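A single protein chain has been omitted from the complex, and every remaining protein chain is retained in its original position.
Now for chain A:
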């Protein structure tokens, strides 16, 4: 296919792959990026929220031409039971700054833009090319890739595995194990189109302001899961995701779950009259710190979802992807500048730099959360949302019952559902995992 040898091959054109390819090419390295989709972005699925700070570190003036939807001024977290939601909302005029911190984006459009930047930086981007195998020498060092193009072997000093959550190539080459059902969530989402002014009226927005709703509770039917609703300029992304192991055990259909969420009385009016233009599904790494595979070896580094770098608690993924891609590229550039070989001993610099960044620090902080939420999913996603809803209703329903009696009734409901020891234990375990 291509006779020449590259400094680096980047497999995949998602957030981490584009960040790596852009950074490498900008530093003057000879880069080949391979993407199996028709165009960069055509296989990528995200909610999607994009974090400005992490993109600024790669493309400082991205706001000039990146396709951004809305900057987020309001965050709502809803705890839901079947007929209610108890909400925590935060909205601030301070989010209307010159350089907003978070934006909603539409990935296919954003990725096309990012890919253009990668090409402009000097990388060769080859789409419609599926990498089928990593090529290793007799000592196991990765020296290139095999693609499904005719005669499709390409060599490079280092391969950046930005292949996404499934990590197919890494698994086949024995560099990692495949994701496990309890460490990945299956999320499904739909794109609902509505006129701009309707979105602005329904979500109390002006101009480019955006709103995000994240919701948990009985909507996931006892499974560990989260639903979301993000406002784009002329569309609303609506989705729900739960652990694959929970789906398999509960035998729930993901699209029926999404349909139930859309029909919830708190959500339905927000989507009324919309036109659905796409239905997508994707896996999300949820295993946290303990699920991170080896990040580098002889001739390769692993970045983004492929390295399971996703902060499930804060629902951050694309920023960890971009940052790991950038840092991997910077490490490779340093090794290259020293004219050192791309061995594990040298590439470990990437891991060291990542350990010092927010990426690993944050994942380490929440290392016990995935397990806690998974083993207590009935309590956290069914029992507590129902109790909280009942407590709120009890508090707000005025019927002549003395307030003291109402409070006692609420306390009794909590104790009855979880016992005093259970309540203390849940609070303690949560605090411990959060620490």
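Note that a contact is a pair of C-beta atoms (placed from the backbone, for glycine too) under 8 Å apart; a residue touches a chain by one contact, two chains touch by 3 or more; residues count from 1.
Here, contacts and distances are computed from a predicted model.
A.B. asks: Look at the options "Long-chain fatty acid--CoA ligase", "3-oxoacyl-[acyl-carrier-protein] synthase 2", "NADH dehydrogenase" or "Ferredoxin-like protein" and return the one that UniProt uses as the protein name of the missing chain.
C.D. replies: UniProt lists the chain that is not shown as "Ferredoxin-like protein".
A.B. asks: Just to verify: which one of A:44, A:75, A:274 or A:308 makes contact with the chain not shown?
C.D. replies: A:44
A.B. asks: Tell me which of A:27, A:70, A:85 or A:107 is the one touching the absent chain.
C.D. replies: A:107
A.B. asks: Of A:276, A:415 or A:432, which sits in contact with the chain we cannot see?
C.D. replies: A:276
A.B. asks: Of the residues listed, A:244, A:270 or A:363, which one is in contact with the missing chain?
C.D. replies: Final answer for the missing-chain contact: A:244.
A.B. asks: May I ask which residue of A:23, A:75, A:115 or A:129 touches the chain that does not appear here?
C.D. replies: A:129
A.B. asks: Which residues does chain A use to touch the chain missing from this display?
C.D. replies: 36-38, 41-46, 48, 81-83, 106-109, 111, 127-130, 132, 147-149, 165-166, 168, 178-181, 184, 186, 188, 190-191, 235, 244, 247-248, 251-257, 259-260, 263-265, 276-283, 389-390
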